[in-house]
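Following this message is one structure expressed as structure tokens.
On to chain A.
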Amino acid sequence: MPRTIVISLALILAIAPMSTLASSPVEDPHGTWRPEPAACNQCHACEKPSPEDPCLVACPRHGGHFYGEHVVDEGPDIVIIDQLADLYEPVVFAHRLHAGMANMTGGCENCHHYSEESGTIPPCRSCHDADKQAVDLRMPALKGAYHRQCINCHLDWAHENACGFCHEQANGGGVGDVDTTDIVGIPHPLIEATDQYNYETSYTEGPTVSFHHTDHVEEFGLQCVDCHRGDSCKSCHDTGAHEVRKLDHVVTCGACHAERNCAFCHSVEPRDRFEHNARVGWSLEPYHETLDCRTCHGEPQQFRTPTGKCADCHIHWETGSFNHRSVGLALNEEHAELDCEDCHADRAFQHPPTCEACHDEPLYPEQLPGEKVSRR
Partner candidate 1 sequence: MSSRREFLKFTGAAAGGAVAAAAGVDAAMASTGPPLDPDRVGVLCDFTLCVGCRRCEWACSSSNELPHGDLADYDDTTPLANMRRPDATNLTVINRYPASQGQVKPFHAKVNCLHCEHPACVSACLVQALKKDPHGPVTYDAGACVGCRYCMTACPFQIPAYEYDNAFTPRVMKCSLCAERTSEAGVMPECVKMCPQEAMVYGRRDQLLDLAHERIATHPGRYLDHVYGARECGGTSWLYLADRDFTELDLPDMPDVSPAELTESLQHGIFKGFSGPIMLFGLIAVIMKSAGLRPDDRLEDDDE
Partner candidate 2 sequence: MNEQAKVPFFTRGVMTLTVIAVAGIAVLAARFVFGIGAVTNLDDQYPWGIWIGIDVASGVALAAGGFTTAFIAHILHRERFHSIVRPALLTAMLGYTFVALGVFIDLGRYYNIWHVLMPWYWQGNSALFEVGVCVLMYLTVLYIEFLPIVVERFKGRVNWRGGMARFNGATEKVLNVLDATLNRVMSFFIIAGVVLSCAHQSSLGTLMVIAPSKLHPLWHTSVLPLQFLLSAFAVGLAMVIFESYLASRSLKHPFDLDVLAPLGRMIPFLLTLYFAAKLIDMVSRGTYTYLAEPSLQSISWLVEVVVGVVVPAFILMTHRLRRNQTWLFSAAAMIVGGVALNRINVFVIGYKPLYAEQPYVPAWSEVLVTAGFIAILVLLYRFFVLNLPVLDHEGDAHHA
């Protein structure tokens, strides 16, 4: 009898901890989120973090926890920041304006250093407590979080600590005093650029560099950030009398024109805008006009010169698949039945065929293999 009691007690003691294990499995502190296995140190300061001592680093900002693609228009037009209004009136923050500006540099992540996995961007106050006392020492409270976002950029170009730039000093009037309509929903205004810039340089062989800004954007299809890399607000908005920003032409122009010699850009007189026919003697009229340069020349870094053979590109041109009217000549019945190669020896379409190749007498220009029509 006592033996059974002892055995059963021992069994109970042995099973009890196992049953607790079974009933409450260890919860993954990361929840459903699956971080990169090698990236532990982005969030954890120590070697072996545990749920008891996660030793989290100060801020998820440095881990880059940002997901999803966002566009300027999806965010709010303006945000009234009034959680902290005390000495100053609430701040009317033109969110869309700033989103537009951010688009030119680092995107939403410039400010929103964190988003949920679903891509939802939480408001700052959901992590940064408005009450400075209640927070973890590592994380700035809401006031610090806001100011560090704004001031760091604003100081780059404003050079003064005018709190009044964002803040109206409190007068008890509240937001009602502020006409918010004049800024509602304005993204960053279009940047006006001159079509052509003629830079004077110290290169004596060719002191002038003509840069056709509009052509680079519209004709050559470059994005702003292709050249304006690493620019910040202060690049354009600097209020101080700082030196004129100097683009590093080797880095900026050379990114595309690395293969070129100096004379490609440098000339004695200002140059006209690039015109394909004038520069290389090959008109793009009318069909090639619409093409992107890259279609024929490849990426600028690996610029290639086409051979000039139509068939290099137009490999599918065959009888029946090519409407000869498109070159301004509607073939008559006799010629329409011929194979392309019958007239265009070696498919050298770039050279018009001569009548003498087939006919004994010179018929051209009295007689044509068809009828002239307008191209297109």
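Everything below uses one rule, namely that contacts are C-beta pairs under 8 Å (C-beta built on N, C-alpha and C of every residue); 3 or more make two chains touch, one makes a residue touch a chain; residues count from 1.
Per the selection procedure, all candidates are chains of the complex that A comes from, given by their letters.
Source: prediction; values computed, not measured.
Between chain A and the candidates 1 or 2, a touch occurs in this complex only for 1. Chain A makes touch with candidate 1 in their complex at residues 45, 57-58, 62, 87, 132-133, 137-138, 140-141, 143-144, 147-148, 151-152, 155-156, 160-164, 169, 234, 242.
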